[in-house]
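With one protein chain held back, the other chains of the complex are shown just where they sit.
Read from first to last, the chains carry the letters A and B; within each, the first residue is number 1.
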Amino acid sequence: MKPSPMQQPFRTAVLILVWGWLLFLVLAPNLLVVGASVMSRDPARFLSLPLNLDAYRQLLDPLYLEVFLHSLYMAVMTTLACLLVGYPFAWALSRVGKQRQVLLVFLLIVPFWTNSLVRTYALKLILATNGLLNNALLALGWIDEPMKLLYTEGAVIIGLVYLLLPFMILPLYSVFDDLREELLMASHDLGAGRWATFAHVIVPLTLPGVLAGVMLVLLPAMGLFFVPDILGGSRNLLVGNVIKNQFLDARNWPFGAAASILLTLAMAFLLFAHKLSKRRLGEEGGA
Amino acid sequence: MTRWLSRAYLASVYLLLYLPIVVLVVFSFNDSRTGYAWGGLSLRWYQSLFNNHAMVQAMWNSLWLALSAATVSTLIGALTALALHRYRFRGKKVLNGMLFVVMMSPEIVLAISLLALFLLVGIQLGYVSLLLAHVTFCLPFVVITVMARLSGFDERLPEAARDLGASDFTMTRTVLIPVIMPALMAGWLLGFTLSLDDVVVSTFVSGPSYEILPLRIYSMVRVGLKPEVNAVGTLLLVFSLVMLMLSQWILTRSKR
């Protein structure tokens, strides 16, 4: 016996509210962006007909292509740096005593709860020409004159790494935490040395964590527009800065929308790769 | 040896993660105007902060927005989690997928899509648009927190309540809500903090009629170094930290 909707007013009300919210504030806006990307620019009313692919063509404009490639380059460098620092970090963290691990993981979550804008600004105090780092190095006599650290590509990458490192470490930590010591022992038992075990067992088994971490770092590293605003100056822009400028200043919505779809596609690709790597490990039930 | 090395490595990464925060907090008590050199202990930046009328107004606006966004997203998030947990309905996977996409997609993508919607529908950019946007990006986090709590709980309890004569609504009120209470509180605190700290989405969907704190800070830090930012940043950090500790305390206490 299946009760009719009228017999379950509560259930019906809940479902209508939830679906309504998500359809209106998630699905509709995203469809709007897709729609906007194929319309024409109109400074007065934001958008107008006819439909065309001009916005996507504009993405390939050498001027913007250069910005995008530079943004991609900085995002990739950020992701690599996070991976390089985070991988051994997560490994070491997962091998610490259980009690201490709880505290250390808590310390990793703190940045997630604190204002990233404020923390980016705090970096500025350290990196500025007459900031703490230069002053310390001068005092130590390691350098003779202050280095220009702020408003460089390096500063943007440092800022992004600083903000996003915990997002790389947490998924890595989770896969290392699940990595059973017994599997490593089995590998040695069957004749594999340290390197062979690392290559054939540890790397494949932590790959989903690496991909999750890459996804959580690479995408924001292209979108966090306030980091170059604060640390990078005008020459080190992210895709996020382009989107923001197009929407808020240049009023070129189709182009901004197309750039944002680019980011969404990148996300879809990474999600797919992540799912694939997990399925290989049989965590999706294998069916 | 390896053990010692790995400890040292962990410690140094933590040091680098926390150094800027420490610097910020210390400098918020710095009397010097230039902001780089130490000029003695002082509370003058906190003082100037609270004498700044626009700043105080932005703080109140932010607090009110975070409060309402957290409350609304907790309500809707809890209902969503309950529906996902208990009911079988068509499109359940789609619903789950949408929440997942909201959580994973870059904030800026969400921001422009909402901006487009608000302008098209004619919602004025201000408190209402901010609230709708903030609730939307907080929602998946609340749902996940509540779902985690629900998944660890005895399926037979609701059945027992129904068996004893409670209606669906009464059962939800008397059995489910008390069970998920800790998750609701934790979800609320997380939503509150996320809303209070958001810059990216707010940049797009706020209007001149309703200035909020993160955006005010943003406009200040773009130009140069402002000692007041150290002070307001410290306040925000401390506030978030208290929220986080409260939430962890609620969750660990409820596990016992």
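Keep in mind that, in the parts below, a contact is a pair of C-beta atoms (placed from the backbone, for glycine too) under 8 Å apart; a residue touches a chain by one contact, two chains touch by 3 or more.
What we mean here is this: contacts and distances are computed from a predicted model.
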| item | value |
| --- | --- |
| Name of the absent chain as recorded in UniProt (options "Aspartate carbamoyltransferase", "Chaperone protein DnaK", "Spermidine/putrescine import ATP-binding protein PotA" or "Poly(3-hydroxyalkanoate) polymerase subunit PhaE") | "Spermidine/putrescine import ATP-binding protein PotA" |
| Where the missing chain makes contact, among the chains that are shown | A |
| Residue of A:Leu133, A:Leu205 or A:Ala250 touching the missing chain in the full complex | A:Leu205 |
| Of A:Pro62, A:Gly97 or A:Gly191, the one touching the omitted chain in the full complex | A:Gly191 |
| Residue of A:Leu23, A:Leu65 or A:Leu183 touching the missing chain in the full complex | A:Leu183 |
| Absent-chain interface as seen on subunit A, which is shown | 180, 182-183, 185-193, 196, 200-201, 204-205, 280-282, 286 |
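Keep this in mind: only the chains that are shown with their structure count from here on.
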| item | value |
| --- | --- |
| CA centroid of subunit A to CA centroid of subunit B, Å | 18 |
| List of subunit A residues in touch with subunit B within their complex | 8-11, 14-15, 17-19, 21-22, 24-30, 32-33, 36, 46, 85, 88-89, 91-93, 95-96, 104, 106-107, 109-111, 113-126, 128, 130-132, 135, 162, 165-166, 215, 219-220, 222-226, 229-230, 240, 243-244, 247-248, 253, 256-257, 260, 263-264, 267, 271 |
| List of subunit B residues in touch with subunit A within their complex | 6-7, 9-10, 13-14, 16-21, 23-24, 27, 34-36, 76, 79-80, 82-83, 87, 89, 91, 95, 98-99, 101-102, 104-110, 112-117, 119-120, 132-133, 135-136, 139, 168-169, 172, 190, 193, 196-197, 199-200, 203-204, 214, 217-218, 221-222, 225, 229-230, 232-233, 236-237, 240-241, 243-244, 248 |
